[in-house]
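Complex shown without one protein chain; remaining protein chains in place.
Per-chain numbering from 1; labels A and B assigned in written order.
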Amino acid sequence: MEHRWGMVIDEDRCTGCEACVAACHAENNIATVGDDQAARGRAMHWIRVERYYEGNFPDIKVKFRPVPCQECSDAPCEPVCPTYASYHNPEGLNAQIYNRCIGTRYCANACPYLVRFFNFLNPVWDKPLNLQFNPDVSVRSVGIMEKCTFCIQRIKTAEIKAQAEKRPLKEGEFNPACVQSCPAEAMVFGDLNDPKSKVSRLSRSSRATKLLPELGTHPKVTYLKRDTWDNGQNA
Amino acid sequence: MDRRNFLKISAVGSATVALDACGKPEHQLIHFIPEEELIPGVAEWKPGVCTQCPAGCGLHVRVMEGEAEVTRHGQLGLLNMGLAKKLEGNPGHPVNQGRLCAWGQAGLQVTYNPDRIRFPLKRSGPRGSGEYQEITWEEAIKELVSHLSSLKSPGKPLPLAFLTGPLYDHRSVLIEHFLEALGASPAVRYEFFEQTVLCRANELSFGHHQLPTFDLANANYVISFGADFLGTWNSPVAQNLGYGTMRQGRPGHRGKFVQVEARMSQTGANADEWVYAKPGTEGLLALGVAHVILSEKLRIAEAAGEAGACIDGWSKGLPDHTPEAVAKMTGVEAGRIQRLAREMAAHTPAVAIIGGAPLAQTNGLANALAANALNGLLGSVEKPGGIFFTPQPPMPGLTDPKKGLSVRALAEGIRSGSAPVEALLIYNANPVFGSPTAWRLQEALGKVSFIASFGSFVDETSILSDLILPDHSYLESWVDNIPQSGTTEAVASLAPPAMSPLHHTRSTPDVLLDVAHQLGGNVGKALPWKTYQDMLQAAFDSLRSHPGSVSAKASDDFWSEVQEKGGWWSAEITKSPARRGAKSSAAPAKVAEPQFDGSPQEYPFNFLPYASLQFGDGRHANLPWMQEMPDTISTAMWSVWLEINPETADRLGIKQGDLLEVASQHGKLQAPALIAPGIAPDVVAMPVGQGHESYGRYASQRGANPIKILAAQTEPETGALAWASTRVKITRVGKKGQLILFAGGLREWPREYRHR
Partner (left out) sequence: MDKTPEQINQDLLRPLYHASWRFYVALVILGSLVAAAFFAWGYQIYNGIGVSGLDRPVFWAFYITNFVFWIGISHAGTLISAILRVSNATWRRPVTRCAEAITVFALSISAMFPLIHLGRPWLFFWLIPYPSERGIWPQFRSPLLWDFFAINTYLIGSVTFLLLPSFPDFALIRDRASGWRKKVYGIASLGWRGTPKQWHRLEMAMRIMAVAIIPVAVSVHTIVSWDFAMAPVPGWHSTIFGPYFVAGAIFSGIAALIIAMAMLRKLLHLEEYLKPIHFDYLGKLLLVMSLLWFYFVFAERLTTWYGNFPSEMAVFWVTQSGRFSKLFWTMIFCNFIIPVPILAIKNLRTKIGWTVVASIPVIVGMWLERFLIIVPSLSHKYLPYNFGTYRPSWVEITITIGTFAGMALLYLLFSRVFPIISIWELKLGLQKKVEAAPALASQEPATEQP
């Protein structure tokens, strides 16, 4: 059976440290746009940690929520791309084919989670920062849309290796960069088509929820709501 | 200009013109013969040790072949070499167990930073101008040796100062031997967010002059007084790991986390219960809680042992710290104090953490002792779910570093002439940035005739140096680290270089060894190793006879396996002997009310600088990933800001982004306002890290540095800077500042209560 990659993010474990953000930049050759461009709203953080306040001082609460591409099963970004640059791959991922993108930016408008990022200008790396590039990931140029891919390069590498060694993929054999780095172990990645995988089990948790479920996008990222402490009575 | 130079320049000039005329300059670069055999496209994973913060996490470095523009033998060319591409945590390392924080991930940008110093430099312009000329290593070392050997002061310590950060490794040992053999004073160890107060408190309470380790994974109740333990404090990755397990790693058990602070930090945002306490009163709150536990007979006073005895009135049940009295002093309601106390006592293992601003007050030590006593009372000292002290690996060379002068004392000594310094060596420290103007450090450094720096970057301190002998980046070096916290195992991390040096740098320990040999005499004898690698091999060999993570027995095999694994650790060694220094006095401490610099009338706000998630104490400001990473709470990028309570802002007519002038009695700065719902109305906070005057293209001339306006107030016993004890006043400048935010909205349901 095909794999169907999914993720579970536990908001009760996430501490908002943003190790995932830094790891993603390092793994995926994401451009640093600089202060001027960041001020114009062009910073590219494929995964971001959203932060929301509730209440007022001193009864103030803050919520953290890491948001990567939700890899929707019914992705609104896919039907609107005129060149099939936003494409649903057989493993359920919403793949972005950089070479086909002509930059209409319709997909970014259609995405309710705003996880898509556009190269408004040609990215620049002051040498020798370019030596850090991950050779497994294309470097995008101006006019191209990009987004989180669940580290498809790692998926492909692992699949090719498993195939060469004539064995199935093992659970936990590889992880996207964000999942691997997370110090609080808040993120879990795996095959949703395997009911015994950790990601499948956790997505059936009582705390499980999805982002913007009413839109019918059927995202493959499941969030586990922050839990409560009621004088020690809870799981 | 003489004829030779003229010819040189015109030759280069015409060659350049010719090259340009031929097309892209890269095509004209020659290819050097590769020094390593690598298959393109195939990754090799090498062990590493992260030095981005003192936690010392273990790394796995992904090395792949790539083409780098390097200079070899004075010629620019292209070299195919192994390049570090990605850093991950070492899954076997006891501190981080395969995980890595944002600073760790950004470490690649230290190695590949365009502003790295590539050659030894000699000052060619006035001091502080940043004008240097490239020299050879022979010249550089010769110059350093000549300056050092010319220092003489019979009967007194050599007028040599070695300024460095806190190092817990064999570099520290090397430096100690070096200085001792020269007859100089011990190294001046400085970092802004120093741990002196906490270590001293732990020494008094528990007999360990050391940072604490917390077994959060087994805790059921965690109360943290001001410690940003999930962000920037102590050993963040290890603490995050334990925290995650505490929350959802034990089915059926979820620990409670309470954070006590005056400004909601990134750590505090995760608390089940967030408690606002007036700045500097956290120790009083801890005693209030302890009082309730004692008065309701939930524990007995003796249970706290030595830690309890450190507190005045402990054995009597802390009569001065009734909930009502403490409520008045701290601002936390009496009922809440009682409830917290009962919860804590009923849900053990319970552990108290203290760090950050509460310790950076005039009563900081007392606050720490109070929290330690609470831990003692709750029975969490060296019990599962509680507070531990990382054992030392049995390496005989590892002695406690001798206590050197503080930076403040160094500066005073130089200025007053009581402790003159003729030569200053700087390694891994930037006190000119990281010290208050009130210390007048820069003035003191002006009186030092020779300054040499080993750093990789021209920062505010190293720009004053006359000679720069640039170190490798840590991925290009032999690195070891002895974690002081973050694990209950004894650990000695080790890694060989993951890649060849990009530039003409040299490992500083190797340089010091070279200098030592050239100086000869005592110094040469004290440091017999040819290279740092040899020193490490000798040091690690002593671990061979102890049971641990490395199974090989033969010396060479052991050495190979230690490197492969990224270090040696042992769970068998669970305790270190108590490391006691001199006790100041036998008298138990009273937790006094905090003293602030500046009157409340003239300076109405408590000023709270805090370690920023992006830059720490400023050291990571030159990494573009960190500049662009949005700070989790504010979402600001490439900016500095002053956090101000929304009601206070309304009252003062301040809107988001308004440029404010923040003035203490000792200086002023400007920063844009950030409306922060999580900060107390009479407190303003500012992250540390921006405001560099020189630190490369990404960090320089950006924002403001809150450290500069701090009062030189100290915690009296340790002399540590009470950096949270300054008061400030605020005025609007009248225009907008540069506040670049990644986020738009502040709340998920902005109009939720609009009509009710």
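Points to keep in mind about this one:
Definition applied: a contact is a pair of C-beta atoms (placed from the backbone, for glycine too) under 8 Å apart; a residue touches a chain by one contact, two chains touch by 3 or more.
Note that the structure is predicted; figures quoted are calculated from it, not measured.
Within the whole complex, the absent chain has one touching residue among A:F118, A:F133, A:F150 or A:F189, and that is A:F118. Interface with the hidden chain, as seen from chain B, comprises residues 635, 743-751.
If you put the missing chain back, the residues of chain A touching it would be 37, 40-43, 48, 50-52, 67, 76, 79-84, 100-106, 108-110, 112-114, 117-122, 142-145, 211-212, 215, 217.
The rule is short, and it goes like this: only the chains that are shown with their structure count from here on.
Here the CA centre of chain A is 30 Å from the CA centre of chain B. Residues 41, 64, 66, 68-69, 83-89, 96, 98-106, 108-109, 112-114, 220, 230-231, 236-237, 240-241, 243-245, 247-249, 251-256, 264, 266-270, 272, 274, 276, 343, 346-347, 502, 613, 624-630, 632-633, 635, 637-639, 645-647, 677-681, 697, 702, 738, 740, 742-743, 745-748 of chain B touch chain A in their complex.
Of all residues in chain A, those touching chain B in their complex are 10, 12-19, 21-23, 25-27, 32-35, 38-39, 43, 45, 48-58, 60-64, 126-135, 177, 180-186, 224, 227-229, 231-232, 234-235.
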